[in-house]
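One protein chain is absent from this view; the other protein chains keep their places.
Chain naming follows the written order as A, B and C, and within any one chain the residues start at number 1.
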Amino acid sequence: MKVQDFKWKKDIKVKEMLDSFRSLGYQSVELAKASEIIVKMKKDSSKIFLTFTSNMVTSGLRGFFAQIIKLHLADVIVTTVGGIEEDIMKARGESFSIGKFDADDIELHEKGINRVGNIYVNNESYMNFEDYINQVLQQLYEIRPRWSVSEMLKEIGMLLKDENSILYQAASNNVPIFCPAITDGAFGFHLYLFQQKHNDFMIDVVQDFGNILFTTSQDDKKGIIALGGSISKHHAILCTLLNGGADYAVYITTAHQTSGSMSGATTKEAKSWGKIKDDSDAVTVIGDATMLFPLAMTKALEQLNDEGLL
Amino acid sequence: MKVQDFKWKKDIKVKEMLDSFRSLGYQSVELAKASEIIVKMKKDSSKIFLTFTSNMVTSGLRGFFAQIIKLHLADVIVTTVGGIEEDIMKARGESFSIGKFDADDIELHEKGINRVGNIYVNNESYMNFEDYINQVLQQLYEIRPRWSVSEMLKEIGMLLKDENSILYQAASNNVPIFCPAITDGAFGFHLYLFQQKHNDFMIDVVQDFGNILFTTSQDDKKGIIALGGSISKHHAILCTLLNGGADYAVYITTAHQTSGSMSGATTKEAKSWGKIKDDSDAVTVIGDATMLFPLAMTKALEQLNDEGLL
Amino acid sequence: MKVQDFKWKKDIKVKEMLDSFRSLGYQSVELAKASEIIVKMKKDSSKIFLTFTSNMVTSGLRGFFAQIIKLHLADVIVTTVGGIEEDIMKARGESFSIGKFDADDIELHEKGINRVGNIYVNNESYMNFEDYINQVLQQLYEIRPRWSVSEMLKEIGMLLKDENSILYQAASNNVPIFCPAITDGAFGFHLYLFQQKHNDFMIDVVQDFGNILFTTSQDDKKGIIALGGSISKHHAILCTLLNGGADYAVYITTAHQTSGSMSGATTKEAKSWGKIKDDSDAVTVIGDATMLFPLAMTKALEQLNDEGLL
Partner (left out) sequence: MKVQDFKWKKDIKVKEMLDSFRSLGYQSVELAKASEIIVKMKKDSSKIFLTFTSNMVTSGLRGFFAQIIKLHLADVIVTTVGGIEEDIMKARGESFSIGKFDADDIELHEKGINRVGNIYVNNESYMNFEDYINQVLQQLYEIRPRWSVSEMLKEIGMLLKDENSILYQAASNNVPIFCPAITDGAFGFHLYLFQQKHNDFMIDVVQDFGNILFTTSQDDKKGIIALGGSISKHHAILCTLLNGGADYAVYITTAHQTSGSMSGATTKEAKSWGKIKDDSDAVTVIGDATMLFPLAMTKALEQLNDEGLL
């Protein structure tokens, strides 16, 4: 394909801009390809793993993830516990605010404001979360003492009743949410305090390994959309590895492969492991998912919608 | 401002997405701010410096830069010589193609294909450029033997007659193009060979320093849009420094400040030098300009157009 | 301090080079500062959290981590399960090899070679790990059916008897190893299969939250050395947050703060949360830990040794 000059025209739509990106160069080309692969994975009836890190739930991508689940573009979710906590906070009415990367952090600390890049979260939101989660854990415990993480998150999702909640939409649409490090956050602290009072209360992470393994089979077509790195990304590709490899993969990350990190590991490297099939359609896009994911996904949604597939 | 959930709606326009970015988080917020600052610099009748590196002219941003000049959103251009060469090639009918980052470079070399990231440029394009530029240098020399770079580029621009050409639009709209390292490319080699035949042929880079200096004054409001790093960026901010500092600045770059490089130098650092005024509106956005610049600029163009200012 | 010219002299020692780095500029300055903060945290009798990602255990840093534990420079370890698996593999005689970043991944896949950046791991090493770990799980189960992760890792460490093993040195020196996502790897798969045969076999991650919490108290001086990002880093700073904040912190990472990720989160951001105290000594160094950590730590070890504190 020839490089083609992008030209602005009035009222240009996102889908039109993404069409231009196909012949623009560098990461714009990779982003347009990401969009195409998402369309293909859906058309091929793949089971789609969507993974993201908790800072993306802190951001305004949270409601978009919920919408994607509702639109059946995600069959399995993997994330970290911060994302779970913040989805619950937001579903309960907490709001975060846009701040500055170069804030005075000591001043913020004095004001009880916690910074995640250029987003601020108040201590109060964590305190309200504590009150709520303790009450929920009590309810769960009354049902039974031993829970796998995904079962627990489904129960919580049912309670939230917020259209923009990831947990609510996942529970409503039978999309399991996996969180392999459920204790790595405030949630972990509250689980611990609860277990101190109820020694038979158990979170069974081992059982959840089976749960994620059986979300798909060797025979299923499998797709991965991995935003950022971390165990969210790794857990999904470990699962596809055990089921014969993914057929489609889109990675969007700011990290590079040069330090051998999981965040920077490319779709190409994943082929050596069999995490992604040798003949798969796969792309790695370098950039911030808060900009790139809405762009690529919007284009995919428009195309699927235009073809009556949404 | 509160973080707000992005939600896809059918046929969403770029300007609507950029509106969402204001409350989304991380770099999306900075990108939306970039767009707002571009609008402000135009409304404030600033002289606008637009700087870019040659790889962006290799990409499909080239025609967009030409359009921006035509729409009077750039008053001074600074770039590197590769960008000049490739704009001329494209104006003369050469085309580049989209390839792969992980191409077999030895195979490409055997085929006479030169790679710039995921864009391919044929040797043939360079050979055709050679034929043309030699003929142009002869024409220029017949006018006079001593040329400043910007004067020479204006003459060449006049000859090109391609709506999508940066040089043509700049020449047609009285927008000077500065290129502080005019010899750092194939162009330099041809200038050298020409000078061997005509010893009095001189490119006067020193005179061009005065030329860029007098594009603006202390009294002018000044804005900078710097895409990527390099001497393009540095030359523009050196000039604003000497004229009292820029009032508005947008940097879009993939580089970070942590190694002290010009590519990664932030708008904040620029304030210590007086390159940008202390009370300026300024933002640094991290990411690939082939995606981010069309987004931010489109939003600015739409808004200016909606307000009858384009 | 003035910038001072570095000059090579024959047989220069690492500690001398790091002394030069203090006045060299950019990241060299930050690296020298990292070294000084490590010395301070030790002199101040801090409890030191050392966190790293599994790719660092894949690399030759693994034996260095073991040595650091033996030298009492780490009191608490947090890592991801891949690091646990590979430490065990290496302790059992498996070896990895140096390869290429731009390898042919499909060819590697056919040969049963898995790539982590420029390091290769054979499938065979995973198969041998499977045999061993199944036997170990049987032994553990015969002791009791319910294990917290850190207790299980201590038992395994005792069995390994390899001076260069992280698990062995940790077990021998009463240094607990925490791994908040124990199922996110081959280990998780084997735990799952074992639980299928023994339904009462439980890994209690919740209990381990208490275990890490009680490794330190509000009154202890606390230091963090976080290499790379991920839940390893987050889990340690979550723990220091709950105990009043760290007094000393060194982050070495290739990630930047601009996308709001945990990998890129700075020591400065951590202060807003109280993860690190407002008046702490803290530094973030940008670069690959396989180069930077041996440099900074060697300088610290030499200085402590010279002062008779090792």
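One rule holds for everything that comes next: a contact is a pair of C-beta atoms (placed from the backbone, for glycine too) under 8 Å apart; a residue touches a chain by one contact, two chains touch by 3 or more.
A quick note: this is a predicted structure, and the numbers were derived from the prediction, not measured.
Of the candidate positions C:Phe21, C:Phe129 or C:Tyr248, contact with the unshown chain belongs to C:Phe21. Here one chain is not drawn; of B:Ile231, B:Ala246, B:Val285 or B:Leu301, the residue touching it is B:Ile231. Touching the chain that is not shown, out of B:Asp247, B:Asp288 or B:Glu302: B:Asp288 (per the contact rule at the top). Of the candidate positions C:Arg62, C:Lys154, C:His235 or C:Lys277, contact with the unshown chain belongs to C:Arg62. Against the chain not displayed here, chain B makes contact via residues 53-55, 58-59, 80, 82, 101, 103, 105-106, 108-109, 113-119, 180-185, 188-189, 191-192, 195-196, 201-210, 213, 228-231, 234-235, 238, 242, 254-265, 268-274, 278, 288-290. In the full complex, chain C touches the hidden chain at residues 1-8, 10-15, 17, 20-31, 55, 58-64, 66-67, 95-98, 102, 117-119, 164, 268, 286-288, 290-292, 294-295, 297-298, 301-302, 305.
Residues of chain A in touch with the missing chain: 25-27, 102, 256, 258-260, 286.
In this text, only the chains that are shown with their structure count from here on.
Using mean Cα coordinates as chain centres, the one most removed from chain A is B. Measuring from the average of all protein CA coordinates, the nearest chain centre is that of A. Averaged C-alpha coordinates give centres for chain A and chain C that are 26 Å from one another. Spacing of chain B relative to chain C, judged by their CA centroids, is 44 angstrom.
Put simply, the C-alpha centre of chain A and that of chain B have 36 angstrom between them. Residues of chain B found to touch two or more other chains are 25-27, 102, 286.
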